[in-house]
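One structure follows; several queries about it will come next.
A single protein chain has been omitted; all remaining protein chains appear in their positions.
Now for chain A:
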Amino acid sequence: MKVFESSCTFEYPWANVSIANWRKYGSWNTQSTHVVAVDTLSRSVDPRTGILTRHLKLRTERLITCKQNAPRWLMKIVGGAEESYVREVSSVDPQQQTVTLRSMNLTGSNIISVQETVVYSPDPSSPKTKTRFQQDAQITAYGAFSKICGAIEDWSVERFGQNALKGRLGFESVLEMSSKAFRDMKLEEGGWRR
């Protein structure tokens, strides 16, 4: 098993980031070209999570479609599927101000498991204006030959890192565009009620 970890701070308030999160893989992100589609499978406001309306958690299940080039040796092992699918279950906690996204690959899951967790929360240094992004992934290849597993894991960790960097750069432009679009909503300060 290999572990990938990354974190950074976005110079936007949590509310803006949590809105932009739903647009992360749209046309405003020109970097993450490996994500070709994002579909919502189910979504619900959980009535069990709070008595007050503003404490209700939002649960969303999405299907993310990816298309990316892999080396020939790896394509042979995983069966050469052109498109791969990832299932993501996320939870928004408006009271704690967190967005937690957990995802796992559906394609090739008998050969490799990639489990990712992303959390967006207010940055402790300036919780009203900055948002912390924390990402970790556990990558495990299954198989009889540890050498091949190691090679698959190494390639996957490397690609995961490349995609994570693209994701961060792409999300910066989404945040900029999204903040322009929502500027008149005054989410920055008083508009957001805790």
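We adopt the following convention: a contact is a pair of C-beta atoms (placed from the backbone, for glycine too) under 8 Å apart; a residue touches a chain by one contact, two chains touch by 3 or more; residues count from 1.
Definition applied: contacts and distances are computed from a predicted model.
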| item | value |
| --- | --- |
| Protein name, per the UniProt record, of whichever chain is missing from view ("Mitochondrial distribution and morphology protein 35", "Gaa1-like protein", "Target of rapamycin complex subunit lst8" or "DNA replication complex GINS protein PSF3") | "Mitochondrial distribution and morphology protein 35" |
| From A:T30, A:N69, A:Q115 or A:Q162, residue that would touch the chain that is not displayed | A:Q115 |
| Residue of A:T100, A:T140 or A:S173 in touch with the missing chain, whole complex considered | A:T100 |
| Option touching the unshown chain, where A:V45, A:M75 or A:L165 are the choices | A:V45 |
| Missing-partner contacts on chain A, residue numbers | 15, 18-19, 22-23, 25-27, 35-41, 43, 45, 47, 52-54, 56, 58-59, 63, 65, 83, 85, 87-89, 91-92, 94, 100, 102-104, 106-107, 109, 115, 182, 185, 187, 191-193 |
